[in-house]
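One chain of protein is taken out of this complex; the other chains stay put.
Now for subunit A:
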């Protein structure tokens, strides 16, 4: 009975293998390679495990007698030296042969990512662009082409990782690193900082969206446009508050006086899937709570709390920000 219950539970554990942030559910060429490598390794490990245990079973239960010297030496040299050398050598050659692809340079689009404590500044530099389209906390990439990812960090070392699309690469302050990604399937994924970077390291995630090239081009054009003006009384009051309460010191909303570069660009904030670098849903209530006391959600965050504003003022601000699609 117990065993049957355990077997019923097993499939639920497997659900962790699919989803937005899984190496086992690849949506990019690099992730596919890593995934294949994993399965090959796993299959090999299973075969070896069965072989070694079978051998032990054979010599202890089926034919428990001493081996002759010749047979024993053949087993030790063959099974202990020759066989592992061949298997590990083959795996090494296979794995190394995949390395150049992981470092292949991108074509066309360059995405520059700057890691801050604890969020991501993202710049899109299409081929030949003289100035970037600036966004934050979400990476969008076209499918079917290899995009160059240039990485840098402000204060401490972080690591950039979208498990469904490829491997991880460190971001190092004062030093540029790079990688490239080639998504093969459109979808919504999740990335995560993969190098401990401070007390809110675990809360430093981001959304990743892959789209067909035409859709991506349309999105990028919309993203490059200035912010929409506020609609409705509450949002209009919120827009005025945004500019009178100092938000523009750190945040940019293109098309308004706010041009700060310390925090994330908010021009199209509400078009992102998540708030605060992948940790809150993009909803008005979450925005209000975040603005009021960000440290409650992200200890050590650089953004100060605005709980000196009244509830009505916070509501108005959130209403304005939710209109920035």
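Just so we're on the same page, a contact is a pair of C-beta atoms (placed from the backbone, for glycine too) under 8 Å apart; a residue touches a chain by one contact, two chains touch by 3 or more; residues count from 1.
Here is the rule we go by: contacts and distances are computed from a predicted model.
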From the list "Sulfite reductase [NADPH] hemoprotein beta-component", "Amino acid/amide ABC transporter ATP-binding protein 2, HAAT family", "Tryptophan synthase alpha chain" or "Class I triheme cytochrome c", give the UniProt name belonging to the chain omitted from this structure. "Class I triheme cytochrome c"
Quick one: say which of A:60, A:130 or A:244 touches the chain that got left out. A:244
Logged for subunit A, residues touching the omitted partner chain are 114, 116, 121, 154, 240, 243-250, 257-262, 302-305, 307-308
